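Pasting a structure below so you can have a look.
Of the protein chains in this complex, one is absent; all others appear in place.
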Amino acid sequence: MRRQIISTVLFLLTTCHVYSENLPVENALVSAPPMVPPAITRDYPAKVIVRMETVEQVMPLADGVDYMFWTFDGSVPGSFIRVREGDEVEFHLSNHPSSKMPHNIDLHAVTGPGGGATSSFTAPGHTSTFSFKVLNPGLYVYHCATAPVGMHIANGMYGLILVEPKEGLKPVDREYYVMQGDFYTKGKYGEAGLQPFDMEKAINELADYVVFNGSVGAMTGEKSLSANVGETIRLYVGNGGPNLVSSFHVIGEIFDRVNVEGGTVVNENVQTTLVPAGGSTIVEFKVETPGTLIMVDHSIFRAFNKGALGMINVVGPDNPAIYSGKQFDSVYLPEGSAVQSIPGETQKLDIANSLAEQNRFGKRTYETNCQACHQVGGIGIPRAFPPLANSDFLNQDHQRAIDVLLHGMSGKVVVNGEQYNSSMPAIGLSDHDIANVLTFLLNNWDNSGGQIAPEQVKQRRLEGNPVQADPAH
Amino acid sequence: MIRYLVAVLLLINSQLLQAEYPGDSVFLLESGWYTQDSKKVYLRDLAGKKLVLAMTYTSCQHTCPTIVSNMQSIEKNLSEADRDKVRFVLVSLMPQSDTPEVLKIYANKRGLKGWTLLSGNDDDVRMLAMVLDVRYKAVGKKEISHSNLITILDDQGRIEQQILGTDSIPDLISEHLHH
Partner (left out) sequence: MNVIALSLFADLVVGMVVVAGGEYRPLYLSEDSERISVSSFKLDITPVSNSNFYEFIQQSPGWKKNVIPTLFTENTYLGHWSEVDNVWKPDASQSEEVVTNVSWFAARAYCEMQGKRLPTVAEWEFVARASESRPDGSQESGYNQRILDWYAMPNLNAVIGQTPNNYWGVKDLHGLIWEWTEDFNSNLISGESRADASIDTKLYCAAASADAADPSDYAAFMRYGFRSSLQARFAISNLGFRCAKNAEGAKEDSDD
């Protein structure tokens, strides 16, 4: 008989020994966000082996902002696990040798002490193994439960495990994995560099970032989710917290079905649904028209000032019977971190000493304050936010450009032949920042070049006015 | 001075021992102990039979009694033939108060015939606990909180299995002890 050295807590393992004698064994279906593993096709229980690794690594939290994330499988959220009601799960949790901390896992799907956390406490460079049976169907959060728990969760140690009901789920065309989390950094939103975790802010629930899938822009621009007109989309939405509850809403859609709190009760025709911290929801909707759908936490400052915004790009033929053209049904005032400046408040100034520095600082300012709407590469969003790339409007009149940023603009405007009719708010940035960002824009993305000096901005601040756009320009 | 000499001697000795026992054998520990019959033994003197071992202490009021009864159930479920190949061992976590005499009284009271009860010193108790991954902490002067672990060692001193001492699964353990 083989000799084994078995880790200390074994009572669940002995249960496994009894149950799994007759079950077929297979490797679990897991996937990295935002993808979801395919639906389970078997109609009998199995012994499912899950192998996950906890690893601590520095990754971007936002452009220019790095953070030491503690992760399951190197992503925030961690891998999505898909099992079936009645399965026996044999869980192997490895803690990467480079980790500073011990880690474990508490799966809300587990009925048993600590949700498995007691059995899975693992030192760096080691693996713990434990087993459990999934008794209840539903969409469950898992997270690290090593003390101090708040810190482990705040650093990104959470994910979702889906326990399909015995009869399976109704098939849909697309399934995606979205998980919200709040982050607390020493520096404020957008402050560059490696930002350490701030325990005091976390205790006081003063989040600097609220994001989907671990970073600002994780599902925007090129990383938007995709779908075709006519498809039914199902989103498995979790909220790792640690603190904030999410008011999950998709701009441009109504949820046809909502599995309230990720459980069995179904609500229909819902605009915005609550996702508790440490909880989940499942939403389904059919997309009828092309365009960009925007996922937000409808506590709206989180969406536009802290990063709780993701996109679904729907392609296909127009359907004017359903939607005539105006994509957004409300006005958005994206502001990034900039606020109407309060007199007397000292602000950190990025003082550039050369064109190259203006370019560099301006790029950072763009990413923090403008990119949410005008997008990566300044390509804008059709019918919503004008492009800044190769923009005739921008290149024609530098002084007007300065005025737009300083004093705002409203009314119809035509840019590169397309009409836009939104509101651009005054951006509360310093003279230097405005000079830098405009210089950056003028010298990139096929624009005509040029340089704006802070003195010019200062002058327009005194003399300029809000710009009334003229459709006949 | 003596400490250094002892340290060097122990290391030399351990190199000799290594030749005899596998690298993961508990018998590589040099420690000397006293049984309930006041006989001096080294851990390696227990080689040759499988060991069912727990670290407890005689005045323990909490789960120790359950651990010991579980070990007794295991013993009862063994056939005559298998029983000869297994030794039951209790190592005291409180050697200062669990002297050989105290152990003898305890063994008689609980009916632990043929079992080996060991009393050593604090240092050796810690080494053995470290090797077996038994956690313990003195609470006040009279109590020790400790892991509820029963360890099965093979006849060469290698850890074969470790089980929570409070589980009522003596049959499973007995399986290991057959053959």
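Going by the order they are written in, the chains are A and B; count residues from 1 in each one.
Please note the rule applied: a contact is a pair of C-beta atoms (placed from the backbone, for glycine too) under 8 Å apart; a residue touches a chain by one contact, two chains touch by 3 or more.
Bear in mind that the values here come from a model prediction, so they are computed numbers and not experimental data.
The residue touching the chain not shown here, chosen from B:49, B:83, B:110 or B:126, is B:126. Within the whole complex, the absent chain has one touching residue among B:67, B:90 or B:152, and that is B:67. Only one residue from A:125, A:165 or A:221 touches the chain missing from this view: A:125. Looking at chain B, the residues touching the absent chain are 1, 3-5, 7-8, 11-12, 14-15, 18, 23-26, 28-29, 56, 60-64, 67, 126, 129-131, 133-141, 143, 145-148, 164, 166. Interface with the hidden chain, as seen from chain A, comprises residues 8-9, 11, 56-58, 67-68, 97-98, 100-102, 104, 106, 113-114, 117-118, 121-126, 145-149, 151, 194, 196-200.
The working rule: only the chains that are shown with their structure count from here on.
Mean C-alpha positions place chain A and chain B at a centre distance of 54 Å.
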